[in-house]
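Got a structure for you, written out below as structure tokens; questions coming shortly.
A single protein chain has been removed from this complex, and every other one stays in its place.
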Amino acid sequence: MLETRNIDFYYGSFHALKNIAMEMEDHTVTAFIGPSGCGKSTFLRLFNRMNDLIPNTRLTGECLIDGEDIYHKSVDVTNLRKRVGMVFQKPNPFPKSIFENVAYGLRVAGISDSRFVAARVEESLKGAALWDEVKDKLKKSAFELSGGQQQRLCIARALAISPSVILMDEPASALDPISTSKIEDLIHILKKDYTIVIVTHNMQQAARVSDKTGFFMLGELVEYNDTKKIFLSPEKEETQNYITGRFG
Amino acid sequence: MSTRLLVNSFTYFIMKHTEKELIALKEEVSEMWRLVLSQLEKVKQAFLSNDVELAREVASREKRVDSFELKIDADCENYIALYNPVAIDLRLVLSLIKISITLERIADFADGIAKYIIDESANPESGDLKEDLQVETIFDAVIEMLSDSYVALESENTRLSGKILAKDETVDEIYRNAVKILAEAIRDKKIDAENGLKTMLVIRKIERIGDHCSNIVEEIVFYIDAKVLKHSRNNA
Partner (left out) sequence: MNSNLLKQNIAFGIFRALSLMVAGVLLWILGFIIYQGIGVISWEFLTTAPSGGMTSGGILPAIVGTLYLIAGSSIVAFPLGILSAIYTSEYAGNGHIVKFIRIMTNNLAGIPSIVFGLFGMSLFVNTLGFGDSILAGSLTLGMLALPLVIRTTEEALKAIPDTFRTGSLALGASKLQTIHRIILPMAFPNIITGLILSIGRISGETAPILFTVAAYFLPQLPHSIYDQVMALPYHLYVIAVSGTDLEATRPMAYGTALVLIVIVLVINVSASALRKKLQKYHA
């Protein structure tokens, strides 16, 4: 379970997240929506501590995964990132073969048993619904794949290190509708085994894939509720104005 | 919230395209509503004064109501397909579809009543009996329900909903009384059986109009307050 308590986050003096408290159950898909710059991506990146890479940031409050404070001094960030996979907006496969892309996380973890790696790669590619398309060209460059396949490769890459949580930062925004719907189907399947948090600008996508939706605006979590409730009868007027396109 | 879709010439300019489409849709339903209201007024007049000409007029305008319903149905479908409405917009379109279907049913009943008048056999001969049956009152009650719910939608306000639903109780009561009165009248041969039964059917139709008006109110409440009344309300 992911949980935050009184999260405040600053970029320099800019107050990017304001007192956010939220809980995300295991094996659910939670979508974050909101206008650009509302803090939803920043909030997402708290969970694998990617914000640590940005200089001059400050965090207060608690961010817990299964009850453990992931910002505690004793937490090893690289271990945390093995538990919390991430898929980015633009497919970013490495300039390596398809096989090596998926094996990357295992290799950097120091796993060298080649039979284990091969089995894990196959399993992950199957998990990302890509195996049938690439099984005959695992040695080919990942750049030879289409954009949608590359994104599924990135998902497979994240699955290979057996995370329990997968964060997706606008995973389909650079893809065509068919690739997008494949990613969405995949999210439905992955939900059984993973807790998924997805940031999206596509409202319909949030409605289609998620169980719960959080609406962010100006660094605040305006409304967090069942997706059905948000899209049929949101409680806050700001939410309604945003999802019906009357924002601003 | 209450003035969300109220149009004045200034706000119309700064409105989004999707919002204008939605207003046009709503205006279409309002127009149909006014037509159905006038049908009800006319059929009431025709029934009370036994005016066959007026009844014929009602019957002849039934087709216009039908074509309204078809057009609104198609326009709502298009709106959903093209604009993917969510939240309050989705609720509005859904209720407009249901309201237009319900309005069409109400107009059907008005048409049915008009047909009886044209047959010249559904009139209790004595004015006394009409009075006993409270025909005018029950007509006025459903007309008021329909026009109040029209106002509720136009002003996006659900304050009237309680009053409208209460009125349905009155309608039901008049209907129950009418059964007894007519049964008695037929037994006492004040009215011949066929005529009496047809009169009964007219009142039954008016009572059904009342029920449909209640449905419309529920749709309006669903649209504005997002509460589903249908299954929570005790059936009276």
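A few comments on the model shown:
Just so it is clear, A and B label the chains in written order, and each chain counts residues from 1 on its own.
Throughout what follows, a contact is a pair of C-beta atoms (placed from the backbone, for glycine too) under 8 Å apart; a residue touches a chain by one contact, two chains touch by 3 or more.
Please read all numbers here as calculations on a predicted model, not as lab measurements.
Put simply, the missing chain touches A once the whole complex is considered. Residue in contact with the omitted chain (choice from A:33, A:46, A:117 or A:161): A:161. Of the options A:96, A:201 or A:229, the residue whose C-beta touches the omitted chain is A:96. Considering the full assembly, A:86 is the residue among A:33, A:86 or A:134 that touches the omitted chain.
With the whole complex as reference, residues 48, 50, 53, 55, 78-79, 81-82, 85-86, 88, 90, 92, 94-97, 104-105, 107-109, 141-144, 154, 157-158, 161 of subunit A touch the missing chain.
Throughout what follows, only the chains that are shown with their structure count from here on.
Our note on geometry: subunit A versus subunit B, Cα centroid distance of 51 Å, whole angstroms. Listing the residues of subunit B that touch subunit A in their complex gives 1, 16, 18-19, 84-91, 226.
Subunit A makes touch with subunit B in their complex at residues 203-204, 207, 230-234, 237, 239-240, 243-246.
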